[in-house]
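Some chains omitted; the rest stay in position.
Think of it as A and B in the order they're written, each chain with its own count starting at 1.
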Amino acid sequence: MELSRILARHAGVEIVGLSSSRWAGRPVHEILGLPGPVGALRYEKTLDQSADLAFLATPADASARLAPQWLERGARVIDLSNAYRASDDAVYGLTEFAREQLSDARLVANPGCYPTATQLALLPLINQNMLASEPIHVDAKSGATGAGRKVDETLLFNELVDNHYPYRVGQHQHVPELERGLGRDVLFTPHLLPIQRGLLVTAYVKVNPGITADNLLECLKERYQNEPFVQVVEPGADLGVRRVLSTPLCRVGVAPVIKSSWARVFGSIDNLMKGAASQAVQNMNLMFGYSETDGLLP
Amino acid sequence: MELSRILARHAGVEIVGLSSSRWAGRPVHEILGLPGPVGALRYEKTLDQSADLAFLATPADASARLAPQWLERGARVIDLSNAYRASDDAVYGLTEFAREQLSDARLVANPGCYPTATQLALLPLINQNMLASEPIHVDAKSGATGAGRKVDETLLFNELVDNHYPYRVGQHQHVPELERGLGRDVLFTPHLLPIQRGLLVTAYVKVNPGITADNLLECLKERYQNEPFVQVVEPGADLGVRRVLSTPLCRVGVAPVIKSSWARVFGSIDNLMKGAASQAVQNMNLMFGYSETDGLLP
């Protein structure tokens, strides 16, 4: 839904069809409130239009079935599921670290929400050899949209509104993606927040000898100084997820104190935006030669 | 307020006076909704009654001033502030680990909310020599009552209802209490949850060679099998804070997977109950020879 809304106002995009098993037959304006030609379209069960690009916001098994079909019909594909994130046939679309590969990509695997925030917070430090080879502890918290739209007792208002808990510890599908991306063992502990959207990662990392909190912060600032969608937050400044809600931003920060060589690095995103839809549009922009920020500025 | 409510229905307690700078002069039933003789009392600016016991739910500087006055007048004191937690003159009242000292205690320092949940989750493992000497990472999340009743912009409904963030990282007053209690360096990272009450600690600990997740779980089960207020949660079972809301319970658990010798241990409490009021009443019960659960069972 977020992706459709962004695409509908993107000057370089013409939406030729939308598919939904749930809403098949219903007009788009009823579901998304969009006016104009996009709103007048109806959701279809399956799409057979010809298109330059297909976005797949489907479960991994559906993506694995649909992506080859679209590729064969000549479309390029951005898949938002877990299906191709470990595949050699796809470009892993963490935009800020994949620009050169995106322009020619046929199949892009959009990263998971947790791996997006975590890698944006840590990859510059790893690339500058600032972190020791110890395991990284990723304590992560996400709003309830991270769990999708399923009707499940645990997602009822009365169950969640005053609650907070860890879930799928040791079993989450993002662990391999995180370990591949960071090149480290990762203890990943996702928790559910009683909010709709927004995601915060608090990562505990061991630094190499002599590295200070200031070094980490400077490294992030230098890496991201020209990035339109990554902001480095000063120590003590507001790291709240509400700062990124409904925005394409990732905000990263560093705790001012290192103790026994362990540091804390933070990353926050809107899981539905930089963790899914807006990052997909960044990738599309680069695949098709648009400016990376097209359709994404407020 | 929670403490007054518990004490008002405790069969062994007679409340002879309540003090509040804010509500001085107003009847207790207006503020707490309590019927009967306690409700008919009025809050006083200062108390000069003679009493067997004084509870101090005051800022640390006020406690440091008031505790000696009460002790001199012959009362015993339970202080809920930070004033005496590091003091040799006070018993540190983490009830489950302080029972022998409480019966004769004149001055009890009630533990902080975060240290209560963290120590109940970890002390049995440390005491059984299961944890390495590495620093412990305490990633903690608390509802907004943890910040008290102050009128502050960051605690406005519109600022907090869709928010979540780390705060006072590297500066929180509970760090020395945690490090003293655990005998380890602690990286303590408190976060604010958009709920009223409830607190969850996710602790990352390095285990000694050969120690498994099952060993940790068994250790906790054995230690707490006869404890009325500590429950050990099976792996995969519900660790949500709503399970402890308005209860005197602490629930602890262990993640089923250890990776690179790092384990995750959880503890959850109601910050206003086991993190403050109900633990104070546990301590009072032991100081005065009552059954430890008096006044605390649902």
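Points to keep in mind about this one:
Just so we're on the same page, contacts are C-beta pairs under 8 Å (C-beta built on N, C-alpha and C of every residue); 3 or more make two chains touch, one makes a residue touch a chain.
All of these numbers come straight from a predicted model, not from anything done at the bench.
This structure file shows 2 copies of a single chain, while the whole complex it describes contains 4 copies.
Definition applied: only the chains that are shown with their structure count from here on.
Chain A and chain B have Cα centroids separated by 37 Å.
Across the interface of their complex, chain B is touched by residues 134-135, 137, 139, 141, 159, 161-166, 169-170, 185-187, 189, 191, 193-198, 200, 202, 204, 238-242, 245, 255-257, 259-260, 262, 264, 266 of chain A.
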